[in-house]
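Excluded from the complex is one protein chain; the other protein chains are retained at their positions.
The block that comes next holds chain A.
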Amino acid sequence: MSTPTLAVWKFASCDGCQLSLLDCEDELLAVADRVRIAHFLEASSDVLPGPYDISLVEGSITTPEDAERIQRVRADSRILITIGACATAGGIQALRNQADVDEYAKVVYARPEYLSTLATSTPIAAHVDVDYELHGCPIDRRQLLDTIGALLAGRRPALPAHSVCFDCKLRNNVCVVVARGEPCLGPVTRAGCGAICPAFGRGCFGCFGPAESPNAPAEAALLRATGMSEDDIRRVHRTFNVTAFDTERAS
């Protein structure tokens, strides 16, 4: 069997999720021995033509050009995996979705007419079929390696859908809500980060997006009990995974 090819693509984002691959310092060269890195502009000028066996897609769709480009990436990819909150939920730049993007442009740019931008920032799955989604702002590099390893071994990646609370207990963290009354989104947030925020004594702020079937009303009551105002609760949901948490709130 020939060596599988890997491509990495970027849309509107901070580069942090694809950087997670370069941050696998102990494993990067081993990965490069197992796959042919065929398109990864952050790391390599050597670009091979598609089609590609595995495509990792970072970033959200915010321009008309990118809405077309993602179609070409999909057509060129056997397995397409979105990496990170921008690609899976529109990212922090989806805060424009509830705002007036023209007004946003005027705030930042003296000549907004020079810009080409969409009124929305949308996840990749809103445009094309996606095979797997890695959540997080940023993704967890161990999860990324597990996923690439699983695909190379020909099995489905094991991606968690449970909440941060499970991992927090496994890590023997003291619950920041129970012990200290700190607001925490752990009960409704997808696991995968290793429950780092509670380990550092702060509540989870939801950067991995909603877990499957979260009990949003119960969570909102918990947040109110810790002293958060309705406005605080709205803002904490509307940050890194704004479209994902808003879907949850609407349901």
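Rule of thumb we're sticking to: a residue touches a chain if its C-beta (ideal position, glycine included) is under 8 Å from a C-beta of that chain, and two chains touch if they have at least 3 such contacts; residues count from 1.
Going forward, contacts and distances are computed from a predicted model.
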Ask   = UniProt name of the unshown chain, from "Ammonium transporter", "Nuclear transport factor 2 family protein", "pre-crRNA processing endonuclease" or "Ni/Fe hydrogenase subunit alpha"?
value = "Ni/Fe hydrogenase subunit alpha"
Key: Which residue of A:5, A:20, A:143 or A:163 touches the chain not shown here   = A:20
Query = Who touches the missing chain here, A:43, A:175 or A:220?
reply = A:43
Request  = Touching the hidden chain in the full complex, which residues of chain A are there? Just list them.
outcome  = 10-20, 22-23, 25-26, 28-29, 32, 37, 40-47, 62-63, 66, 91-93, 95-96, 99, 101, 103-105, 107-111, 114-115, 117, 137-138, 193, 196-197, 199-202, 205, 207, 232, 235, 239-240
